[in-house]
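The structure under discussion is supplied below as structure tokens; questions concerning it will follow.
A single protein chain has been removed from this complex, and every other one stays in its place.
Take a look at chain A:
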Amino acid sequence: MGRECENLLSFIADELNDNNKRKFEKHLQHCTECAKEYEIMTDAWHSLYLDIEEQKVPESLKAEVMDFVFIEDEKDRKLKSSFNINEWFSQLYRQFSPIAAALIVALMVLTIALSFSNMQLRNEVKESGQENIVPIEVLSTLSLQAADQTEGNINTGGSAVILQQGEAKSLVVQVRDLPRLEGSEVYQVWLLKNGKRKNAGIFKPDESGAGILTYELAQNLQFDQIGITVEPDQYSTEPRGKKIVGSS
């Protein structure tokens, strides 16, 4: 396996920048090992979408989508055609003295040159693989355990990670081996600070009892504990059911 081969998974997850993507596409044509693996991987990757549930599409959606598409497209075209250079010059010379007009043109050229070099700079940043995505940092990690260890759910547990990206903070809660839910029941995540609880959303685990929840944290929100309860339905504003998992 060469160094280029290591990019296979990043290529499938579409995480390479344009430059590396092109390089890997070339590599795929020569490396039989990668070509073989690539076929298996993409097959599996493309089958993942089938893990969805059929939803009822609202009747009104078609009109809303089509209106949106055609109006946005129209707006975009008007914007482009409104900047007609010739028209702009003739207006300029009609409105200003020749010297003032020449000055405005010079400024305009400078502005275009500056924004162009800025654009290039941004492209270079992108090429170097940074994209213009702000990096994510892990602020802290909390471990989660079963609230009641005696009930045969000793395997139940997981983790909660607090992430920071630029100004934004979010919480990712992952739990495994959760007891099965009945009917309309859901799991609900609560953030605790000085005995006060804040609702951080609900989730349903998959058949194996694994569940993931992501929640955007308000900037000033503080908490020192996490609790997960089983609730009779999705409408709880205070816990009504039993606590199943908590941070230690």
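Assume a contact is a pair of C-beta atoms (placed from the backbone, for glycine too) under 8 Å apart; a residue touches a chain by one contact, two chains touch by 3 or more; residues count from 1.
Assume contacts and distances are computed from a predicted model.
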> For the chain omitted from this view, which of "Carbon-monoxide dehydrogenase small subunit", "Sigma-70 family RNA polymerase sigma factor", "ABC transporter permease" or "Ferrous iron transport protein B" is its UniProt protein name?
Replying inline: "Sigma-70 family RNA polymerase sigma factor"
> Looking at A:24, A:190 or A:215, which makes contact with the chain not pictured?
Replying inline: A:215
> With respect to the chain omitted from the figure, which of A:17, A:170 or A:225 is a touching residue?
Replying inline: A:170
>> Could you pull out which residues of chain A are in touch with the chain that's been left out?
In response: 6, 8-10, 12-15, 37, 40-58, 61-62, 64-66, 68-70, 72-73, 76, 133, 136-138, 141, 161, 163, 165-168, 170, 172, 174, 176-177, 186, 200-204, 206-208, 210, 212-216, 234
